[in-house]
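Removed: one protein chain of the complex. Kept in place: all other protein chains.
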Amino acid sequence: MSNAMLSVESLSAWYGAARILYDLSFEVGRGEVVALMGRNGAGKSTTMKAIMGLIAQRQGKVVFNDADISKLEPYQIARRGLGFTPEDRRIFSDLTVLENLDIGRQPPRQFPDGAPAPLWTPERLFALFPNLAEMQDRPGGRMSGGEQQMLTVARTLMGNPLLVLLDEPSEGVAPLIVEQMANTIVELKKEGLSILLSEQNIHFAQLVSDRVYVLEKGQIQWHGTMAQLSASPDIQRAYLTV
Amino acid sequence: MTLNAFLFQVLNGLSSASGLFLIAAGLSLIFGVTRIVNLAHGSLYMLGTYIAYTFATKIGGVTGFWGGIVATALIVGALGAAIEFVLLRRIYRAPELFQLLATFALVLVINDFALWLWGPTDLLGPRAPGFRGAVEILGRRLPSYDLFLIVIGPLVLLALHLTLTRTRFGRLIRAATQDREMVGALGVNQAVLFTSVFALGAALAGLGGALQIAREPANLATDLIALGDAFVVVVVGGMGSIPGAYLAAVIIAEVKALCVGIGTVDFGFVTINFSKFTLVAEFLVMAIVLIARPYGLLGKAQGAVRSIAEPEEPLRPATPLLKAFGVAVLAVLVCLPLLAQSSPYVLVLGIDVLIAVIFATSLHFIMGPGGMHSFGHAAYFGLGAYGAALLVKWLAWPMGAALVAAPVLAVAGALLFGWFAVRLSGVYLAMLTLAFAQIVWAAVFQWEGFTGGSNGVIGVWPPPPFDKSWVYFLLTLALAVAAVLLLRRFLFAPFGYAMRAGRDSPLRAEAIGIDVKRVHWLGFAIAGLVCGVAGGLFAFAKGSISPETIHINRSIDGLVMVLLGGVQTLTGPIAGASVFALLQDTVMRQTEYWRALMGAIILLLVLTFPQGIVGAFASLWRRMGGRT
Partner (left out) sequence: MSVLELRALSKSFGGVHAVRDVSFAIGKGEFLAMIGPNGAGKSTCFNMINGQLKPDSGEILCDGRNIAGLAPRDIWRLGVGRTFQVAATFGSMTVIENVQMALISHGREIYRLWRPAASHHRARALELLAHVGMEAAADRPSRELAYGDVKRVELAIALANDPKLLLMDEPTAGMGTSERHGLIELVKRLVVERGISVLFTEHSMDVVFAFADRIIVLARGQLIADGDAATIRDNPQVREVYFGTGKTFAGASA
């Protein structure tokens, strides 16, 4: 297990009296892109929020970078190098692109073996997302959904994370942007980042992910490599209903 | 008024604007980041005046005055940090109303603390060293300290503006204003941010208060007056906009200064003393601004504030058990005059409880199903009570007619104020309703010739046979039962459903043809009408009415009653009002410092049940095994 960047053991979560997650266990290795797939309401976003400490009522163990983070506050988790991009983007609409990036800024970071984590500056991010470079001083609220989607990823990268939780990056954006997002994820993987992705769009997941966990009603129903999932239409039909 | 006199008043207004701006800016900053409307902000301002007075008189000289002002700002800032750290931090997840109650409890505690430490008399500070003289401007003498104040406002505005736009701390404040959870998920320690913002806001209020000592005496009534002014400034300027707060402060202060400057004008047929209309003028400015720009001069339409919507069960008709219980309670109440023959006080208390029930039920009508958190329900109570009392006093109307007129006056006020209130929502609405209630109170207080000022109206006794307390009790009971049943009926009717529809989802309601503002406006009017009945009954029950009985405390009492019983049930306000009225009667008469005691009880309630009483039971249930 020492190879795992993120390892989740029996994670459960509740909203009020309603239980959403049932003893989830999974892991994400270093440099790996893992997709959490499943229908709407299956518990994908809740899983990410629970890992990030954003759900008050949660149980189970979350180990990130060899440290137990299950009792930490969200800001403490973020400061350990776990980045989070929420599905609803949550751009600070009154702040400009540059100011949004500044909020996400954190000091440089290293992997446990001493290797430096990718170090991000606004300049590097503008190279990755050329659209953003053209609108550095535009308030977040005056950007389109696709541009906001890029900004939310860029803002997370400003924290120089070791692993990014990417919640539904393809939801509600145009096909062209979805394609750019897929290219970005591939780029990030090359940089050595680990990514946990939640996704409903199998075409998108196929382009980027190594392994897949399929969620249904808050439980893991299937897991395997992306190749295995692509090769088994039965599983796709049963849980993803393509 | 000559041009020179006019310009002189303009300068005067500018110097008052600085104080208004300091307190409003702090209120706005704190609300922006923590989403808490700090009702104790006026109290921090008041403390600033008292503390600076103490420095200036005990130490004296330049150090005592100027050093004292700086020290006061720091002390009040530290106090703000302490309040945030000890109290507010525990209730950030609590419903908005509980947070407001907690800060109001602080108002009560701080006020009694100041009374205990500094005593009830006004304390006027010394003149400012270095600014004792006056400057001759436009042929008049303007105190040089006023000139100093004129400069302070823009300086603080500039400093705040630079902090917010040029520093990381400022960017974090602006980001947290929009989405504090996301700021946390990006690695920012919100707890530290919240504490520092609260300290900054409190320090600004303390500074604003401290700077006043050379102009105005420290006074125990300053807290709520300053709060009311700050609310008006923030609403006019636009929540969250610091430049807006300055602009609004200038406008409000100028209008007030000009009213005073104009003074008494003889129009031939009528003589009007404009200096008595400062509060009305403030109200008019606010009204005009809100018609033109509902989010204030420089404010922006707020996106939906992330809040945890509390799940509410659908309305179900009363169960046979509840009906039987209701009939049983009613039977006991009808027989109460017989049972209480030996102790007539029980009936007097009974009348108080029933009036509280009408008051709380009418407030709940707009607060619960209407989702309009009125912080100024005392206004309609006051209009009813004063309306009835003044008709008896000036026109010698009989009780019956006065009791009919009371709700009519109240509904007129509710229609006027409600028209503005329904254009806002959430805390904006709370602030606006509170400001309206303050205006009613101030009008009653200032219009001495008509309302008797602080002495009130006396000799409003019911005629026979209602002078017997058991008869009056039965009259009150009959009206209370009618009010409760009628409001309940309305809530089950299409109108009540439309009101809830507008609360649950205004967009969806509009999209199926419901005029949400109009529905809520009528709801507001109905609540005002019923509340007016309570006011009228109150006047005759006590035989008198004074401004104190319609003060903001009464509005807050109503909120406590509704919250105590549970805002989501229709029977809640009845139970809450009864418990509260009995509690107030027994406990609150025990000590001179009953306000502080009252505040302590509210704080205890809020801290014990931070998620509300319902939420507390829900989490208890989960801990008892609901999870497995």
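To keep things simple, chains are lettered A and B as they appear, and every chain counts its residues starting from 1.
Rule of thumb we're sticking to: a residue touches a chain if its C-beta (ideal position, glycine included) is under 8 Å from a C-beta of that chain, and two chains touch if they have at least 3 such contacts.
What you are looking at is a predicted structure, and each value in this text was computed from that prediction instead of being measured.
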Selected residue (touches chain absent from view) among A:Leu36, A:Leu82, A:Leu151 or A:Val178
A:Val178
Full-complex touch with the removed chain, picking from B:Trp470, B:Tyr497 or B:Phe609, is B:Tyr497
Contact residues on subunit B toward the hidden chain run 309, 311-315, 317, 489-490, 492-498, 500-501, 503-505, 507-515, 519, 522
Absent-chain interface residues of subunit A come out as 38-41, 142-147, 149, 170-180, 182, 200-201, 203-204, 207, 240-242
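Going forward, only the chains that are shown with their structure count from here on.
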Between subunit A and subunit B, centroid-to-centroid distance (C-alpha), Å:
44
Residues on subunit B engaged by subunit A in the complex (per definition of touch):
93, 168, 171-172, 174-175, 177-179, 181-190, 303, 311, 618, 621-622, 626-627
As the complex stands, subunit A meets subunit B at residues 14, 16-17, 19, 52, 54, 56-57, 73-75, 78-79, 84, 86, 90, 92-95, 99-100, 102-104, 106, 155-156, 159
